[in-house]
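Missing here: one protein chain of the complex. Every other protein chain is in place.
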Amino acid sequence: MNPLTFDRDKPLDFVALGRLCIDLNANEINRPMEETVTFTKYVGGSPANIAIGMARLGMKTGFVGRVADDQLGRFIVRYLQDNQIDTASVLTDRSGSVTGLAFTEIKSPTDCSILMYRDNAADLKLEPQDINEEYLKQAKAILISGTALAKSPSREAILLALHYARKHGAVVFFDLDYRPYSWTSPAETAIYYNLAAEKCDVLIGTREEFSMMERFERNAEEDDETTARKWFGYQASVVVIKHGKHGSIAYTRQGERYPGVTFPAKVVKTFGAGDSYAAGFIYGLMQGWDISRSTEFGAAAAAIVISSHSCSEAMPTQEQIEAYIAKCRNGEIVGS
Amino acid sequence: MNPLTFDRDKPLDFVALGRLCIDLNANEINRPMEETVTFTKYVGGSPANIAIGMARLGMKTGFVGRVADDQLGRFIVRYLQDNQIDTASVLTDRSGSVTGLAFTEIKSPTDCSILMYRDNAADLKLEPQDINEEYLKQAKAILISGTALAKSPSREAILLALHYARKHGAVVFFDLDYRPYSWTSPAETAIYYNLAAEKCDVLIGTREEFSMMERFERNAEEDDETTARKWFGYQASVVVIKHGKHGSIAYTRQGERYPGVTFPAKVVKTFGAGDSYAAGFIYGLMQGWDISRSTEFGAAAAAIVISSHSCSEAMPTQEQIEAYIAKCRNGEIVGS
Amino acid sequence: MNPLTFDRDKPLDFVALGRLCIDLNANEINRPMEETVTFTKYVGGSPANIAIGMARLGMKTGFVGRVADDQLGRFIVRYLQDNQIDTASVLTDRSGSVTGLAFTEIKSPTDCSILMYRDNAADLKLEPQDINEEYLKQAKAILISGTALAKSPSREAILLALHYARKHGAVVFFDLDYRPYSWTSPAETAIYYNLAAEKCDVLIGTREEFSMMERFERNAEEDDETTARKWFGYQASVVVIKHGKHGSIAYTRQGERYPGVTFPAKVVKTFGAGDSYAAGFIYGLMQGWDISRSTEFGAAAAAIVISSHSCSEAMPTQEQIEAYIAKCRNGEIVGS
Partner (left out) sequence: MNPLTFDRDKPLDFVALGRLCIDLNANEINRPMEETVTFTKYVGGSPANIAIGMARLGMKTGFVGRVADDQLGRFIVRYLQDNQIDTASVLTDRSGSVTGLAFTEIKSPTDCSILMYRDNAADLKLEPQDINEEYLKQAKAILISGTALAKSPSREAILLALHYARKHGAVVFFDLDYRPYSWTSPAETAIYYNLAAEKCDVLIGTREEFSMMERFERNAEEDDETTARKWFGYQASVVVIKHGKHGSIAYTRQGERYPGVTFPAKVVKTFGAGDSYAAGFIYGLMQGWDISRSTEFGAAAAAIVISSHSCSEAMPTQEQIEAYIAKCRNGEIVGS
């Protein structure tokens, strides 16, 4: 079952908006960052990763965002282009901003953390005037990410993009992707997440993220069904609630409930699991697959990414995902 | 015809939110402010004036806002209390803010201007945590004013108040009251005005204010019917569009159109016309009067206020408004 | 004895720098401000008052500062010009700043307070580029006031003015005029007060102000002689330390000590005492009078100003001061 319909006449399959940044991944892993000597540079940021994932899967993909006017900003644009992502709406910020950074620390496969540089980040300089109605009109689907709502003027740019997306019938995916830094208060976060989510078709987030959005309501038991019903009262058709290692569940407006699957993996680190899942899942829905097959495809993509050192660079192709699923079924891949 | 229904079981008739400030009205008028020597102090701010107007008309009225921790803040609270307005939700801001000021300059009855002090204003320090769900639950109607959306955290506090008002069935009036200062850009203004207006039952504003909200749409002819229809597509039942001296027109979701009337007045200044109109009009609607009678009542209240030196202090009682209407009909009052 | 020499060839007697603002003095006095209904508008700000005092005493006076681009800013410039003060270096700030305000509350002649509006004040927008070396070169003496050091870029503008004043041999008066608002911390205040004071010829302040400047030294007994000696180790020739109603004492680099006198007055309020004292005292020194006569002259000016409703407007002429001294000696004036 797949409750979404995409306008086949639109030339762009998928446009992601928001954060474009740099991951600096520790090369010497399984130790604290104090003892790391060298780092490898990758393009990062949740919507960037998902866009790269979609492009690897062969979707005609575009991006809307701002990059810093420096070497790292130019590296990001070049990398997107090398991955066949349209950068017509990726603008260079001239305000003196810098590229957001994420230093990753991998103490063990299950003990990972990130040291973020988000002050004066170029991606949060996105302005309403950067949102090109004609560009969004061409997109079958768009994806927004919660971090882009954290500060003005990016917040207003995203709210305007939602207006245009609704006006022109794009399907809107909202990857909640809540990061406490950048936000002033939990109340501020909840207010803008709710305003944005009211206008979205598919919500994807962790149980904690959905609970954060319910601070002005009663759902003390953190009941998934209650959460999903709330959003079906607005625009949503699909709500995916992730419960960490207990797996995720997709709810539909029609009242169905699809528990997810997981695949074995030789885990290097947990970063990127959500982004690769999102790319695989959205890809499936856009192929018209039913929700079960889409979530399975997302889960396999996630297993591939957490088995590698990077996020963006590791985003798999359809062939890779299918091969991985086949190998798991054969018993060729077992977990770490 | 009156499309609104108010929950008679709620103990508070009317709660206004937002700006509480001080007007310093020139005593020596009909000259530039450079030549003014003395000023008289009044409570001011659009929602404050409307609340005072409603209280004078006998409505059980409350206010939600923040005042500065100084003599002017204490004066405001005392004045509200002296006018029987409940101040349980009027909090004292302890962050070192000041009371917003409006110095009025009256060069002639038709050439008035205002010198505003809005930096670090206490009213814009209203926080989401100040919005008491239990308090708003008790209100038949609430009124928000656009200026309260101009800055965080007041912006988020108002957005949260709208959530609670909708949740508990209060009728929401939105006095657009757009003031360019305090806002960062016209796009920012339009984005938040639209988000708020989507959740309101009655919108009251000038043609220019409604056009400002349409910057992301097509209504090049600034057609009132197009404007009204847009809002009936959301929550609104009544949309009042003011055309300055050409009068105002009230539109209803049912497709009716009610042109307003005006009353003659010995005009001292134009300040306060909108606030007194709003108080009279809302009062009428809350009495169950039809829209024609309500707009007439508002227009008479406006005529009284523009004939006097102050705004808040001049807000009339029901008897005064009825007497004024009667005198106009008798020909006892003719315009200046 | 008078240790100062002024360059008689310079065309301007006296240039004050810094704060230009508006006093709004309660007309209904001897009550809290909550009960005040009307206010009268005057030019205010310590260096403005002193400049007006000097001009009234016949000195060729100029001012260096910024005013807001509004009616109050224009009123200030006009008032200075009407008082024969050269405003060639009074610039209009175009950044959207406002005129600083001081609402005065006179609960009783001895219980006065001020409600300040200093956010985004035009006077603190003075920039180094506004400091015209050629202009300061023409001045026999300049006066700086501590409040102008409270924030950048005014702080840097004043530090640059001190550089030019030293370079061109102007005598520099420093009216400490410490106001806690605007400053970030007591340490920050002390650091900049000390840096500025090192370059000044005459320091005038209260015992509390001098003690504030000694937070990085040992003078636990707050001994005046220790304080004065510190400054004679730098540039100062005269240090005046005020002990409130116990009077002030002027110390000279030569080791002399001149206790001040006070005159009886029918006190209306205490505001303006320091500014009128400074004007009278500096005037005396610039006439070549010895310190005793100069302090007496300043004290009589102060007695006149505290007997009236305003500060700037009440600044006396030489004739008025001499007449006041004569009347006090005759017993025609006795204290309140």
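Quick notes
Per-chain residue numbering starts at 1, and chain names A, B and C are given in the order in which the chains are listed.
As a convention for this text, a contact is a pair of C-beta atoms (placed from the backbone, for glycine too) under 8 Å apart; a residue touches a chain by one contact, two chains touch by 3 or more.
From a predicted model like this one, the values you see are computed outputs, not experimental measurements.
Shown chains touched by the hidden chain across the complete assembly: A, C. Only one of C:103, C:117, C:135 or C:164 touches the chain withheld from this view, namely C:164.
Of the options C:81, C:95 or C:152, the residue whose C-beta touches the omitted chain is C:152.
Set against the missing chain, the residues A:27, A:81, A:108 or A:184 yield one that touches it, A:27. Even with one chain removed from view, chain C keeps its contact list with that chain: residues 127-129, 133, 152-153, 156, 159-160, 163-164, 184-185, 187-188, 191-192, 194-195, 216.
One chain is missing from the display, and on chain A it is touched by residues 24, 27, 32-34, 36-41, 70-72, 74-75, 78, 98, 101, 103, 105, 115, 117, 119-120.
By our rule, only the chains that are shown with their structure count from here on.
Comparing chain C-alpha centroids with the centroid of the full set of protein C-alpha atoms picks out B as the closest. The set of chain B residues touching two or more other chains is empty.
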